[in-house]
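Missing here is one protein chain; the remaining ones are kept as they sit in the complex.
We call the chains A, B, C, D and E, going by the order they appear; numbering starts again at 1 in every chain.
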């Protein structure tokens, strides 16, 4: 199929949905952002906590961790709560770990000193791309929480804990054509689905490509990575504006 | 202490905090409302589901249930997620059951027919009164979900499943003085804390008074119920305006 | 409906079932009571433990907590064990918390010093009113455990940890008529069900009224509270006789 | 060490503690018994249920199962509840399975037809020998539940589901001397501890001997089995008297 | 660092460890393989089951699923069992899902018909690359289970459920140099770690690259994918020999 024409929602193949970042949404958290990728809305809050997990204690280094969850009716059909099922599902675990790893790529743990920052990403409304929106918003909340820690004497004002920024976007092959930032209706039709996390400097932190339908070849992989890196560059710009 | 003068936030003893109801906040749910009582913000979504719990099946009646939860950083200190702890706490259970019972007082289950409505109340930000805000917002989401069900042929258009409205408010004795709609700083100082659920017609659905500090006498009980019934009457008016 | 005539079991509207308190039933616990409200039988044991929960440590104050449970065949149909289901149900949680709060209203935690008393209330046979029987019996077990702690040097003999007594009773509106101390057959027919916890001095500790059927009005609330306070006064007398 | 002299509580080596069986203790269960072996007290209730577990369905046979549990303060130090820990311990599992197997040895499942009997054995007070008291009391509850099922048409009156009785007793080697029916203070000093389940006809159902301290030789095994079979014979007689 | 010289264990950068596949290790399973990548040993068993999960029922299609686990002392330090912790960890979930998705890329679910194949991959000994060894061995077990199903009439002999093979390998950047098939000592030093799943035809099924240390650039991504595709091609050959 030709790589021309617009998508259902009128976007070009390499176009992001409308992205908004409402920084400081929460009055309680040290850093927060309500981020939207189109209809996908994720509330990210960053909490500064005075200690590190036991296995890290005494090393003079900090830690950043993340938890992802979806509200039961964030999706088109209501899902059971994981608290009520009494166990966290595999997908939730997987995404929480991905967000945590991504954020840690932006932070110098030694400069942070022995404190933890927990970033909670709760999906209020889901329309595809919740994990990439979560990472992108979580970075903004994290940056503000670190600024708070420096302003409040928890981290020396002269330290430089932030070494880069991180943002993430999805790409996929839909009807043979690589598309950026899949909405839910595109995601379910995608033969291959890839999530890419990159830093503000354009380096790769995570590349996760999965053939949901037919396997993909090397040239499709290349095309998807190209699209994604252009997308994360634009998200980096939006993060900078939000944090300005 | 004299029963005069204003409170920390400038309110009179019998004054509600600013209440806002953002009806239809969710694009996914059949009914929804984002309600605020001051800084307390609760997202309520109502989901219409085609069947009833097994123990109710075959009776020609519907069911309404509710689940309450707090986001981990809705509060001043981050709380662990109940999904990760693997069990739902007693307070969460208690409030979920209270919301469910309150909503059922507004519905004629026979007119609903054999379908369920699950109302999720997720506290995005907490500053006292989360359960009463949840009940008040949940009714709005429920009313819209029932309207949806009637507009979409799930419930006969001629049926009258809604028989009354419900709203809830907290009252308490703080420094010997009965106050309406306690904010968190008031709640922690309250000797007695009471939650009252009432219908739009002014009848009582739930009265839950607890002496956290010193026990209370009969006249204090009466004063609290008086305050609360005036408060729920004003909330009823706000619900009507939101649903208009 | 007129407030005349007797009930199925021959009682007047304001009459308790036969209440017996077998103090010191257990050879193991520091305090214990097997209490009956008619066919409802609850075994209450109070255990003195040398420390307080971590969050209370170092404040020089004690703690009283309670756990409620039903034997699987205490009821007319066998229930699954909560240990086997792997989770404690909402109702169990709710009642355990209620009993704990009620007992704490009778104790000066500072006079107790840094020790805990855990009161277990296990329902051996259920016929309505299990939570109110549990509270009433638990107070007797608690008083004996505190006496034991004072006799055994765990609490100074000169301290006065007991500042009042607590007892509890249910009331309800059955066929439009307020009744005291509902048996199971009455409880299932009650439109409104209320549990009242009061001290020996006649002050209120908890008031929990729930419209299971039709909502109730202010005058019904008043009538139920009147009945309940007369009932708890009689239970207070029976507690005193048991402890004499 | 010579096999002479009495024990701490004045018993002979081959003497049971005082055994009492309060048949029909529960008003709710189809069969029940409160059994005491000295200070050990176990409430046994048998529940007749209209179906069998799925894996047995359609074979025309019945099933008998058992659950054992201890109240938290049945012992000298309070134990945490298994419901709160969220899991059933290994010892509890083991004893529940033992009771179930023992009871099934007394029943012709084909004569029972497709129904289940669940026997709950809840230890109200523990002083050694709780599992053997539980088995002995559970048989009485079971026999009454089967009688109820025959009297109420759930099992044909002409059927003979009961094919034998079962009773159980502990034996042990304490200070080199075999003793029957160990009390708790003897049990903790026993080098070897054995539980024997036998039928009314004197056949063996279970023999479980464990060297807690030093291993035991063949002649000690023989001596313990001899003592135990004499003990179960006396218990069989007491069961017959209770059921008469 | 120059891309020359051998590794600690004497391998070239693009060399696999010794791979052995012991097909048919289990007498119980319909298909099985004990696979080794050097000291990493994984037992893979495939079980044919007569039905599909409920959500797939009635669609005429089959299902393939996988579960991964490590024995507690497969690693250098003993890990607690997930059964005892009562919950499956995030890493376990993640890998189980990865294996399942990878295997499904090799199967035509419609040709399989309504039956499930569950592939268990239990790590007996771990020295890096357990998930890639698991996928590679699991395919052999799966192929045999499908052959069994066809030989035993569960799947028509004329059907072609196997549409391709799958194999997987790890690659990483260690001291700036891309290496194939990381042993544990290499894995802990790798700045970037990538797992690639590819089909026998050389198409990509999964690409999962993670910067554990410094982020990686586009040319490093390309070098790793090249190495991995050469590695999976050799594994494909070994699978063919094992299945011959």
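In the analysis below, a contact is a pair of C-beta atoms (placed from the backbone, for glycine too) under 8 Å apart; a residue touches a chain by one contact, two chains touch by 3 or more.
All of these numbers come straight from a predicted model, not from anything done at the bench.
Under the touch definition stated at the start, the shown chains contacted by the missing one in the entire complex are D, E. Contact with the chain that does not appear here is found for just one residue of D:22, D:114, D:187 or D:206, D:206.
The residue from E:16, E:118 or E:227 that touches the chain not shown here is E:118.
The chain not shown here touches chain E at positions 26-29, 32, 39, 43, 45, 47, 49, 67, 69, 71-76, 78, 81-88, 92, 118, 120, 122, 124-127.
Although one chain is hidden here, its contacts on chain D can still be listed: residues 87-91, 93-94, 96-97, 101, 105, 164, 194, 198-199, 201-211, 214-218, 221, 225, 229.
To be clear about the criterion, only the chains that are shown with their structure count from here on.
Connectivity without chain C: the remaining chains split into A, B, E | D (groups of touching chains, all others kept in their positions). Over half of the residue numbers found at the chain C and chain D interface occur in both copies, marking it as a same-residue contact.
When chain centres are set by their Cα atoms, the one at the greatest distance from chain A is D.
A separation of 51 Å divides the Cα centre of chain A from that of chain C. Inter-chain spacing, taken between the CA centroids of chain A and chain B, is 33 Å.
The multi-chain contact residues of chain E, meaning those touching 2 or more other chains, are 86-87.
Arrangement of the chains shown, judged by which pairs touch: a linear chain-to-chain path with two open ends. Here, these are the chain pairs in contact: A-B, A-E, B-C, C-D.
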